[in-house]
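The block underneath contains the structure these notes are about, expressed in structure tokens.
With one protein chain withheld, the remaining protein chains of the complex are depicted in position.
== chain A ==
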Amino acid sequence: MRTVFSYLRGRIHTPQIGDLVAVIDLHVNGTPHRVGLDPRTSLLDALREQLGLTGTKKGCNQGACGACTVLADGERIVACLALAVQYDGRRITTIEGIGTPEEPHPLQRAFVRFDGFQCGYCTSGQICSALGMLAEHRAGAPSAATPRHAAAGPRIALSDPEIKERMSGNLCRCGAYEGIADAIRDAAAATGTAGAADASEAVL
């Protein structure tokens, strides 16, 4: 096994509050981190509290709002429902790994241009989710909004119903949904029909 836990070295250990019994390797935004943590720690708390990456937000903490969306090996997940120990050795991308203040990612530019936020709390999750979503779309994945005849076709049009269905795991209490959908549509289109590919590959 890649990771060695103290209790796997020959003794069973029931962790107590505050114990740092698990040692894992998290690869976040291209940087490896060896982290000691209580196995109860969510991936979200590990990112925020132990690595100081507070761009990923804690909203509902129960998988419903999507504010904590990050990419694990390029796939979008909610970090609040993940125990950090389950992502040992995996490659995590957070909002801090997408674009830079000087050179924002095209999707970040689109969110600014189309006013895809008000308070901004959901935005990092929206952007990580949209990047994962565009990669899924590029790979030909249908959604519940995909017309049945289109599902068998070579490429599914990224219509408004498609964007809304595919982004339904991200809530925005300010109600900036129209701007969010506009930004995603624009960013996907701006880089051509393969725009999603460019967007996700730029990150990963």
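Some observations on this one:
Here, contacts are C-beta pairs under 8 Å (C-beta built on N, C-alpha and C of every residue); 3 or more make two chains touch, one makes a residue touch a chain; residues count from 1.
The criterion applied here is as follows: contacts and distances are computed from a predicted model.
According to UniProt, the chain absent from the figure is "Xanthine dehydrogenase family protein subunit M", selected among "Xanthine dehydrogenase family protein subunit M", "Glutathione S-transferase", "Molybdopterin oxidoreductase" or "sn-glycerol-3-phosphate transport system permease protein UgpA". Among A:R76, A:H105, A:R138 or A:R185, only A:R76 touches the chain left out of the display.
Mapped onto chain A, the footprint of the missing chain covers residues 1, 3, 5, 7-8, 12-17, 19, 21-22, 38-40, 42, 61-64, 66, 69, 72, 75-78, 81-83, 85-86, 129, 132-133, 136, 139-145, 148, 151-152, 164-170.
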